[in-house]
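Removed: one protein chain of the complex. Kept in place: all other protein chains.
Right, chain A next:
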């Protein structure tokens, strides 16, 4: 029996386990998954919780429900990976050895890395929606908040789902309109980027949308510390942005265990070949999802496309053939923009998001980089697809690599 060990049963670990369970000869392979948390979180749903669009039960389900019975699921914290010995030690001392290892331990937030954030004002006037608990706390706060200056701040890039802060602001604009207090709320986006988004065309078009919605952008704001008593954030170049309510997207980092095991970079992301996800250091280790240093968006949709191609590559590789360098960094994200509308952006490692129409037989087209109701439904449909199709490792009607069809070139 050949042993495949998968660390982390989040989006990537669950999808790849299901996919390989179908593709590999299970008389020859034994697949084991390890995760410390019995609950699977639908993280894209955290965005909607503060506004009461989703409730807790919409975003949590037992992990077990998504793991086929042939696969062994161990609930435990992973203490250390010992790649020289092809084994992993769990907290409590149990060793698991492997022939092939897939690291899918994701990324998480670290508010404690920025002075002033996770102190006495945490969940009082300083919040995050980048965790389940955080989004629930913020929902409670927004129930009774009577207005003032709401500042959304990204501490440092890369972050998971780089469009989520923009969506949060646009939903906030809608939410306060609905509550009839929009005129008493000032919305500010303080970002380390020079504009609304990372790529030029999207930055321009999204930037214009923010202006229309009366959201002020404070660009190139690199936070040094928050002052919880004076209610302001301070940048390294000593600019100050005052707030009544701060919504932070804290520093994102890969799992501690990756760094501790000598497999991470300075943010604990694990260096890989960005086309195949093979570890730079060990030829029997792959890193999937947010855990790798691949310069693609840290998003579930990206992971899904990556795994579409990874399955066949893994079969090739383990039967002695060469890996095909085929993943192009394809990302395809619905962006919620409030008032029942949304946008869609579609891009990859080399092609920035462009406006146009995204063709989808039977359902589409969806408007690219432009608001429409169809995109809003696309976004809400994504939750259903996530639980029912994506996690089970099934294919979507979208091609895994990006297509230029329907995109308008400048």
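Here is the rule we use: a residue touches a chain if its C-beta (ideal position, glycine included) is under 8 Å from a C-beta of that chain, and two chains touch if they have at least 3 such contacts; residues count from 1.
Here is the rule we go by: contacts and distances are computed from a predicted model.
> Since a chain is absent, check the UniProt entry for it and pick the matching name: "Dehydrogenase", "Cytochrome c oxidase subunit 1", "Sulfur relay protein DsrC" or "ABC3 transporter permease C-terminal domain-containing protein".
UniProt lists the chain that is not shown as "Sulfur relay protein DsrC".
> Taking the full complex into account, find the residue in A:96, A:206, A:278 or A:296 that is in contact with the omitted chain.
A:296
> Touching the left-out chain: which of A:79, A:108, A:121 or A:224?
That would be A:224, which touches the missing chain.
> Looking at the full complex, which residue from A:194, A:214, A:359 or A:399 touches the chain that isn't shown here?
Spelled out, the listed residue whose C-beta touches the missing chain is A:194.
> When the complex is taken as a whole, what residues of chain A touch the one chain not shown?
156-158, 162, 192-194, 198, 200, 220, 222, 224, 236-237, 265-267, 295-297
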